[in-house]
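All protein chains of the complex are present and in place, except for one that has been dropped.
Coming up: subunit A.
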């Protein structure tokens, strides 16, 4: 400890406060001062941080610290290192906030958002941070990893795979309910370096194995996310989220840069000033809808089925313009229809449902019978539905009349007997 403090005193003014670890022995006083003078504060150095020498490359040797003083804006080495400890005190969030205060206010918003989020179980520390966001000349957070090993548990930081918006630093906080994990576990983009095929195979194989239990969130499930108008696809790991709300907020942030780009009327300044709330409105309003392609190749609206079912069947995600998505039906009904479409070849009476759907929902909907069904059967089903329509009308009519007659007869009998 002495050496560390010596080190601090020598490099005095140049030393930046770097709260790498959310150790509970850090006093709240220290952290609050950081909030006011983030870049200029010299004291309140976390001793343990310097001792363990963990942190980012370049942040280890003391002479490096002198470079920090030259930087007014937050740079690579000043990546906000979010303490990710299973600590009980709420101060942790404050410290993140303070460390990241050099970044855009996007982070502040997310911190606020975080506290509202219902899925985070703060006292267990079961939350993960997505520390991302790169702003040239400003903080570059992508690829941060901090590893702490207090008493054998491993903590690290997870950063969202493709979410690197350049104009706003979007530090996302995503909570997961990993009840078994005493410590939050997070991962860097592309680390450990394993092909996604292998990562996905770990998921599927471990799911089917009954004995493997108690493991929090096995593997990863990467699906491609595309957006109309975005230059390229991204991939998200669905297992990082446990509810639709998290997924949609993550996607909002991921694609915010593209949305802003499209709707910002005047160059750069507009981008910076566009607030998070406006963004949310954009995405939640009729502007864009989130859809997914399921195992059968149908495009459904996200949000109808339970989350687990969604994860199991989602193959791709797409953010499409609201106008394009009008034709999509509710997913559960689609599933039903698809099933019925196949069955209708054998049981023409199910075509009735299709007829109803056609009439009321979408005129030109034609259910997918699958690729191996010849065209004539499809035609037959159309014809059969018309016949059935007619037939069932007549049949119902007769039934009704029969009932009336029966009732009349019965009543008469009854009446006769009663008298």
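What we mean here is this: contacts are C-beta pairs under 8 Å (C-beta built on N, C-alpha and C of every residue); 3 or more make two chains touch, one makes a residue touch a chain; residues count from 1.
In this section, contacts and distances are computed from a predicted model.
Chain not shown in the complex: UniProt lists it as "F-box domain-containing protein", one of "Protein prenyltransferase alpha subunit repeat-containing protein 1", "COP9 signalosome complex subunit 6", "F-box domain-containing protein" or "Small ribosomal subunit protein bS16m".
Touching residues on subunit A toward the chain that is not drawn are 52-58, 60-61, 64, 76-77, 134, 136-137, 140, 142-143, 145, 147, 153-154, 156, 161-162, 164-167, 180-183, 185, 187-199, 201-202, 204-206, 208-209, 211-212, 215-220, 222, 224, 229-235, 239, 257-258, 260-262, 264, 267-268, 297, 371-372.
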